[in-house]
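One chain of protein is taken out of this complex; the other chains stay put.
Then we have subunit A:
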Amino acid sequence: MELASTVRAGLSACTATPLSPSALHDLLRICFSALCARHPHEPEFDSEELSSLNGATLKLCHFGLMGLILEAARHAMEPTELGELLDEYKFSMECKRVFTSAYQMHFEKLSDVLRALSPSSPVLTDVSWRLGYSIRNNFLHRVDQLNYEIMFHSENMMSPSSKDVSFSCSPEQLQDLIAKLKDAMKSIEKAGQA
């Protein structure tokens, strides 16, 4: 994992100021709420220490912490590894503890958010079917055929509205489809045993 010079400058600023554990805790809260919440609100600095801090330094620290949090979550860093990294920036024991505990608390959520960022194909949510029997159509007086109407309900992450795929097939084609799916399932089971 590599960190940009701006992020490193931000982290060094945290220890050069230096931020007390409680101030760090407040700043981290702001960072995590910005990264994990769907609609973050403009923060108010309740802690006196933060509001008395120079604006430029505070913003730099904030950016540094966010950069580190994101990169750490992206690489799924262990808290111990993170602690070693924080040691490089001379974080005190207490600050380290505050950081790692906040990170551990939000890690699941963060990795979910990061996972959701990558584009993906639609997800199958449900299947509905209907068996039809056509007696006749416009061109034939007698048809007498069975056909299945299958509809896949899918959902795409990019668009919240569900997208449906529908098709009709004969019983044989349906059996083919089922056989293919069973084959896929079997292959997956085999791969799981390997």
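The rule is short, and it goes like this: a residue touches a chain if its C-beta (ideal position, glycine included) is under 8 Å from a C-beta of that chain, and two chains touch if they have at least 3 such contacts; residues count from 1.
Methods note: contacts and distances are computed from a predicted model.
Enquirer: Using the UniProt record as the reference, specify the protein name of the hidden chain from among "Coiled-coil domain-containing protein 22", "NADH-ubiquinone oxidoreductase chain 1", "RBR-type E3 ubiquitin transferase" or "Mediator of RNA polymerase II transcription subunit 18".
Expert: "Coiled-coil domain-containing protein 22"
Enquirer: Which of these, A:74, A:136, A:163 or A:180, touches the one chain of the complex that we don't see?
Expert: Selected residue, touching the omitted chain: A:74.
Enquirer: Across the whole complex, list the residues on subunit A that are touched by the chain not included here.
Expert: Output for subunit A: 2-7, 9-10, 12-13, 16, 30-31, 34-38, 40, 42-43, 54-57, 59-60, 62-63, 66-67, 70-71, 74, 108, 112-120, 123, 125-126, 155-158, 160, 188-189, 191-194.
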